[in-house]
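Every protein chain except one is present and positioned as in the full complex.
Up next is chain A:
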Amino acid sequence: MLMKPLLLSILLSISAFSIACDDHAAHKAANAVAIPIGNSLYQIDVPLMDQAGNTFKLADEQAKMTIITMFYGDCNLSCPIVMENVKRTIEAVPLAQRKNIRALLISLNPGIDTPKSLAGLAKVHQFDPATYRLAVSDNDSHTRQIAASLGVKYRRAANGEINHNTRFVLMNQQGIIIKISDTLSITPDSGILAAIQANL
């Protein structure tokens, strides 16, 4: 009785090998285009949708620098401060160089925050879509993967509130984190500003 699965598995393994080889070739070809570096955030293969309803992944954020933070739409305590901080950070960059930086604000509340609600928020905060992208993933599991990669901690309470820490992450064009700030303030973090200046 054991022989049958064994034979079958040997057959399967042969086909698996040829598939593996094809995969390898495809992988190599893909590598020629862009090699994600070991700790590049571009490796987070999680779908996001922005305030205009466009689907994208982190790897599609190709600005010279991107400032990333996580928030949620119904958050009335810390999130307005976070938004203001991001705005002031962006506005600290001279207009002529503004194209080199983008802001990506990712929701902790998939299913509740939608492209429509994000568009509403963008309007309230007068976020220019050329610079600011508000985004939400498709489920909690994907959202937690992004949070874990960024070092954002959050917990959902039964009353719908989400307790979370504040973190601003500055990512370069290769998806590498170049600066982090955990300071909740409307004033931009001096370390982040310095890193932006140094990399403009």
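Convention: contacts are C-beta pairs under 8 Å (C-beta built on N, C-alpha and C of every residue); 3 or more make two chains touch, one makes a residue touch a chain; residues count from 1.
Here, contacts and distances are computed from a predicted model.
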item: Chain not displayed: protein name in its UniProt record ("C-type cytochrome", "NADH-quinone oxidoreductase subunit NuoF", "Sulfatase-modifying factor enzyme-like domain-containing protein" or "Ferredoxin"); value: "Sulfatase-modifying factor enzyme-like domain-containing protein"
item: Among A:Gln145, A:Gln173 or A:Asn199, the residue in touch with the chain that has been omitted; value: A:Gln145
item: Among A:Lys87, A:His164 or A:Lys179, residue touching the chain not depicted; value: A:His164
item: Residues of chain A (touch criterion as defined above) contacting the omitted chain; value: 2, 5-6, 8-10, 12-13, 16, 36, 38-41, 43-44, 77-78, 141, 144-145, 147-149, 151-159, 163-166, 182-184
